[in-house]
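Just one protein chain is left out here, and the rest sit where they should.
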Amino acid sequence: MNNETYTEEATLDTGAPRPEVAAGPKPAGAPATSPNHVMETRNMSIYYGDFRAVADVSLGFARNEISALIGPSGCGKSTVLRSLNRMNDLIASARTEGEVHYHGTNIYADGIDPVRVRRTIGMVFQKPNPFPKTIYDNIAWGAKINGYRGSKANIDDLVQEALEGAALWDEVKDKLQESGYSLSGGQQQRLCIARAIATKPDVILMDEPCSALDPIATLRIEELMLELKRDYSIVIVTHNMQQAARVSDKTAFFNVKLNETGMRTGRLVEYSPTEQLFTSPNEKDTEDYITGRFG
Amino acid sequence: MSVQAPERPTTADYFPTEEEYVGLLGRRTRRATWFKLFCLGMLTIAVLALATLLYTIVNDSFGLVAVVNQNEPEDIVAGLGHDPETTTLGDLDYDELVGLLEANVSSGVGRRLEREQRFYEDRLVFEDEATWTEICSSDAPPTGCTAGPRDGANVLALVQERVVVPDVIASYELVPSMLDPEAFEAEVMAGFEAGRFPEYTADQAQFEWRAWFSPTFLMSPASATPEIAGIRTAILGSLWLVVITVLFAVPVGVGAAIYLVEFARPSRFNSFIQTNINNLAGVPSIIYGMLGLAILVRVLEPFTSGAIFTSGPAPSDNGRTILSAGITLGLLTLPVVIISAQEALKAVPDSLRQAGMALGATRWQTVRSQIIPVAMPGILTGTILAIARAVGETAPLILVGAASFITLDPTGPFSKFTALPIQIFQWTSFPQEEFRNLAAAASLALLILLLTLNAAAIVFRNRFSRRAE
Partner (left out) sequence: MTDTRDTNTHFHQELEELERKVLSMVDRAEQMVEMAVQAVTSDDTDLAARVIELDNAIDQTYMEVHQDWTALMARNQPLGSDLRKMTIFIQLNVLFERMGDQCVNIAKIAQFNKGLPRVQRICEQIREMGDLVRPMIRTAIEAYVRGDVDEARLLPAMDQPVDRLNANMYKETVAVGANPQLLEWATKMLMVSRALERIGDQAVDFGEQTAYLITGERAEFDEDGMAWSTDGNDES
């Protein structure tokens, strides 16, 4: 009646709130190269001067999927995101160790120009930041500075395409010459998305894109993300777990721990399909975080 | 977990009771009101001081004068056959005016005037051809050899100075002139009784209303005679200085600021440079004058006198030119321009830079298209400050060689020059009363020039910020 042998597929021990087996740290994510991955990080650590902000992250992002990075403040998820298009280079003291592969090429290798990297890996920021220009110029500028050769009519088409792709065309098609600042917050963020996709990137990085927006605007952007993933691969940082649950295909949970020297370093704890991570996560830390039992 | 009744006073007990609070509130409100009145008082003092300044200047720029003309303009005009009722001296044509000079001025003075600046392109009035060619081909030819001929206003001023020879013997301030003109006349008459005006008699004196600050004043060149002196040379000198200062300080300063803010990585060397720029903004302007004298006037004389630009004789025989002064003032204002441009650039939110770089733009593309237009209003503010200092500085100009007395208009960067502050400074050092009036009028002109330049720059800046929106 007890302890009979039985076959089991993967027995997954979960952290239930009652006395449980302590779950040991498991290697999170798959470090092996997968042909379906558009980007991969391999043992990446990021330092600000001597301070190790993020340690040993190995993650793979699949094509045409939305991957979410979640975790408490200070866990380094934004830092990891910014390393994917070398925006950390703009911070003087930032240093990246390990590799970040884009279609098999390490973007941190010597001789790789970060300007090139950023053209194919675009970014949308937390607070909408359109340029103080007209709506039209906001979108056309990115293309022009990258050497767009088309005529005025071509640029008009490009602007319309980008705005349609960002679900903003109908709302602004009659006021393209007005300032970008004349739009509401949610519209401005969609303008920033349109601006990012105007340069025809491959990957779009979004750093808490909805945290400055009201719930309706947030939902519209989430809908937009689900449409965009047909053509782009998206990585999003969010502190809203429900948003990660709604839009992402896979979710990575980062946690920050004090180590021996008193430094708070962020680490990747778990990287799983979203549905699994939010109903039965592998790691106790993840379980504690998503149920709010986190300190 | 139940809450027990506190047995000792809690933090809440230390707050004042209702009555105590009301009493305290009254005291606090009264103190606040006193403070507000104090600040208002300080403001009033400042405003009064400025108003007094303005009042003094305006007061001395207009008023009644008692003037004695050696030759009355009406007589002169009549002597030439015109009707004195309808014609004034200014209506006479050029030849008539030159003729008047010929008739009334000694040949020595006439030759000197001609050597300073000719009357006609094609013929000489006081000199003879031979002497003229001789002196013009000598080693140090006078300015008349190369300068263009005089114009009507110039000769009219000469006629006023040399033929009419007005002499203001007493002047009266604006406010008393309006309130009590008879007192002035009585005062002058009393002066005649007392023998203050030995050269003239009481009936020669005419009382007229005089605007020291007038269009004639603005258009006339400087003169030793206060009655006909004007500030044209000084205004032109100041304007030239402004142009050169801005052309030097703004590109250099803004360029340096852009590098320091956008491109320089934080390092000890860059902090060192930054500290020094901040310190240089506070260095007394006379030090810059000494710098200008030593380097620009002396060492760089070939450059500042224009010698290296021409193969012939240099436009100026020494380095004390508008170019030297302009560059000196440019150096003076450079730290201020750099600092205000830096502040303007730093005030641009970093999110714009990030947005630009994230689209795959180079740093320069981001700075040029996104950052500079937004920072423009602030940068232009720095320019306004540069302009203001260029117009107002005196000490460095003295050192670099602004002439106190010069009647020729500046024609280029290599001209000798004077400037409004210098002119004012010179006039205030003369004892005669009329020079006080002249100085006041020139100060008024300086203020108006400054306000106009500032207003133009502000309009320009506002147009820029409206475009950027």
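So that you can tell them apart, the chains are marked A and B in the order they are listed, and the count of residues begins at 1 in each.
The definition used in the following text is that a residue touches a chain if its C-beta (ideal position, glycine included) is under 8 Å from a C-beta of that chain, and two chains touch if they have at least 3 such contacts.
Everything numeric in this text was worked out from a predicted model, so none of it was measured.
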| item | value |
| --- | --- |
| Left-out chain, listing which of the shown chains it touches | A |
| Per the touch definition above, residue among A:43, A:93, A:154 or A:291 touching the missing chain | A:291 |
| Missing-chain contacts mapped onto subunit A | 1-4, 6-7, 9, 11-20, 241-242, 245, 278-281, 286-287, 290-295 |
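In this text, only the chains that are shown with their structure count from here on.
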| item | value |
| --- | --- |
| Subunit A and subunit B: spacing of chain centres that average the CA atoms, whole Å | 59 |
| Subunit A - residues contacting subunit B, complex | 85, 87, 90, 92, 115-120, 122-123, 125, 127, 129-132, 141-142, 145-146, 179, 181, 192, 195-196, 199 |
| Contact set on subunit B toward subunit A in their complex | 265-266, 349, 351-362, 365, 369-370, 373-374, 468-469 |
